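A single protein chain has been omitted; all remaining protein chains appear in their positions.
== subunit A ==
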Amino acid sequence: MSSLHLAIFSPFLMAILIPFIFKLFRKLHIGWFVLILPSILFLFFLSKIPLIKDGGVLKATLNWIPSFDINFVAYLDGLGLLFTLLITGIGSLVVLYSIFYLDKNKEKLHNFYVYLLLFMGAMLGVVLSDNLIVLYTFWELTSFSSFLLIGYWNTRERSRYGAQKSMLITVFGGLSMLGGFILLSIMTGSFSIHEIMLQSNTLISNELFLPALILVLLGAFTKSAQFPFYIWLPDAMEAPTPVSAYLHSATMVKAGIYLVARLTPIFALHGAWFWIISLIGIITMCWASFNAVKQTDLKGILAFSTVSQLGLIMSLLGLGSASLHYDFLSKNIYMGAIVAAVFHLINHATFKGSLFMVAGIVDHETGTRDIRKLGGLMYVMPITFTIAVVGTLSMAGLPPFNGFLSKEMFFTSVLNVLQMNIFQMETWGILFPILAWLGSVFTFIYSILLLLKTFTGKLQEEKLDKKPHEAPLGMLFSPIVLGALVIIFGFFPNILSRNILEPAVASILPNLLQENDRFAVHIRFWHGFNLELLMTIGVVVVGILLYLTLKKWRNIYNIFPKRFTLNRFYEKGIDITEKGSYSFTRRLMNGSIRSYLIYIFIFFIGIVTFTLFKKDAIKMDTTNLAPIGIYEITLAVIIILGSITILGAKSRLTSIIALGAVGYTVSLFYILFRAPDLALTQLVIETVSTALFLLAFYHLPQLSRKEEHIGFKLTNALISIGVGLVITIVAISAHSNKMFDSIAKYYIENTHDKAGGGNLVNVILVDFRGFDTMFEISVLGIAALGIYGMIKLRLSNQKKQQRRMADENK
């Protein structure tokens, strides 16, 4: 096992150990113990930077199901490294933060850290797998552990609702993605991402290509909370804040981004990839930032802000995929979008992580997250306030923080769209800068809103549950580190570019790899007075104006009726599905045997008739028929009369007698058709069963013994006539379609010589086919025992008597 595999599996191993350690060391907060692992992993992945920087990759294979080409291939390249650093780095900080956030006496910490470690391992597995099926396995494990973490406070109804919702939506996407992966493997014969990449040029003409693309994108969009699947993310805010900071800002929601980035070399040559991702991304960005302004909950604002920023990154990835369509590499401006996407991915992880932690601190120290109750915390919590200033201004895209740089690069990328001459971008391209600018304005508004409503104004102490004060240093440590990173990346973005960004971009656009120098130059180019800067100034000016007049236009959110929100659609959908299937089952499974029999018979008639016509099997061959004599006609008439008598009989006794008549006539038929053994058996058995029928008749309950007419029912009559007709037609056609002779010749020749008997039927029963007879005897034995048991065993009566006695005693 390689070190990579060990790194992926270590969180799982650790998760197994947690409960034991928890039991052993009651006094210590178990988080301290957990903290060791992500820190070591972070250092481990840091040590790989020099290797990856020079274009190297780390690859290791662990056989899992070699016969299906499903092997655990761990593959570490620039993109994988970036994500592993995020996962382990922010993972360590979140664990540290959670040590101070979660009370060791009040919370079930062992559960929390087991889920968190499961999630961490799964996430590492997602970003390090080269095999699609292994990737899918880890992908579902992230959904699953995220479900557990959202529902961590499982006694709260909102937590369970949020957990269920996120589970349904992400698993829906995960399953679609699996479908896409399977289609990919059908097209290429491989599950390995890098092997599929080699075939990407021929893939595009395959008819399964577009379905695979859409299915994979469904997976990515549900996981990364893109429009219209973002609705699970705001409800996932019921999770403990460290979970929100880790899963729902820095890692899990970026799994979809990772997937899109990873599969760009496979799919990006298709126009649909560019269109869907860029458009959905930009719409998500604009729509979520617009909606974030109306939230009153700190975490609600952050959730919508996360959705919006994910949309931004997603659209950048889409726009960047255009670079594959242009051959003039020396001036390929579109790959700048990929650089911007990767850069903003890192920036977002830093400032959003710190903001969530700030929200958690505010919640922890004041007892509420409602911005209507908060205010004036600036002087009470100065350190938290400082971190919040850094985080929100970076989120709003203001200098000198890192958000400013990535926002400038974002504007550059959407402006570059105007120069595109593919996919009808000449006419539609203008959409992108407009939406991007609008989205940025709203981003600015909610960032400022978040900062000012929480920390400035008047302190409303009477509305708060606790007396607010500054958080302990341990809790502040993680957001301080992230806030410091925001500033460091803002001033010195180039420490990232050579080490992290270049290899990551190189693995998203491997086909342009020989132009390695171009990547580097492009990243360092971040100064200049240009249109992008003007756009930012516009954002700030318009944003401030809109913020100041917020009260006047706030009603705009009420214009849009609540009935048409996506959450309503989701809830209605769930409701309709549930009620619909319930009433469907209710209607179909009504508990009446007769209805079930009617279904069965109707299907029988339908299927047999359909097959008969389909195969053109109805035939009547009159050449090979036995002659009809007067006896046969008489017997046939008796049978028909007997069965009609049963149908029309008013009294049950009449029908029993008529059934007996039919039975005896059948035995007469056996005589006519040369079957003496059958006739004998039939006579005896008919006698015994008639006696049994009479016994059952005699014991009829007194109440319903009143004899009534059977009552004619048209549907029943039609169905039974249908069954009878089908049987007759099948019998006649089968008889007319004899394919080969009977095997009776063998029995006739060998009965005497080999079996030493004279009666053919009896020899077949006990000699040639004796097994049938043995089990037929068992059937009779079981029936006899069963009857005996039914008559003798009276368990319910004893219970009834006991209950009656108990009632009397009361």
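Convention: a residue touches a chain if its C-beta (ideal position, glycine included) is under 8 Å from a C-beta of that chain, and two chains touch if they have at least 3 such contacts; residues count from 1.
Rule of thumb we're sticking to: contacts and distances are computed from a predicted model.
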Missing subunit (named according to UniProt) among the choices "Electron transfer flavoprotein subunit beta", "pre-crRNA processing endonuclease", "Na(+)/H(+) antiporter subunit C" or "Phenylacetate-CoA oxygenase subunit PaaC": "Na(+)/H(+) antiporter subunit C"
Candidates A:G80, A:G256 or A:G663 - the one touching the absent chain: A:G663
Of A:I40, A:I70, A:V542 or A:L765, the residue in touch with the unshown chain: A:L765
Residue of A:A60, A:I598 or A:L612 touching the missing chain in the full complex: A:I598
Touching residues (missing chain, whole complex) on subunit A: 590-594, 597-598, 601, 620, 622, 625-628, 632-633, 636, 639-640, 643-644, 646-647, 652, 655-656, 659, 662-663, 666, 669-670, 672-678, 681-682, 685, 688-689, 692-693, 695-697, 699-701, 703-704, 710-711, 713, 716-717, 719-721, 723-725, 727-728, 731-732, 734-735, 742-744, 747-748, 751-752, 757-761, 764-765, 769, 772-773, 776, 779-780, 782-784, 786-787, 790-791, 796
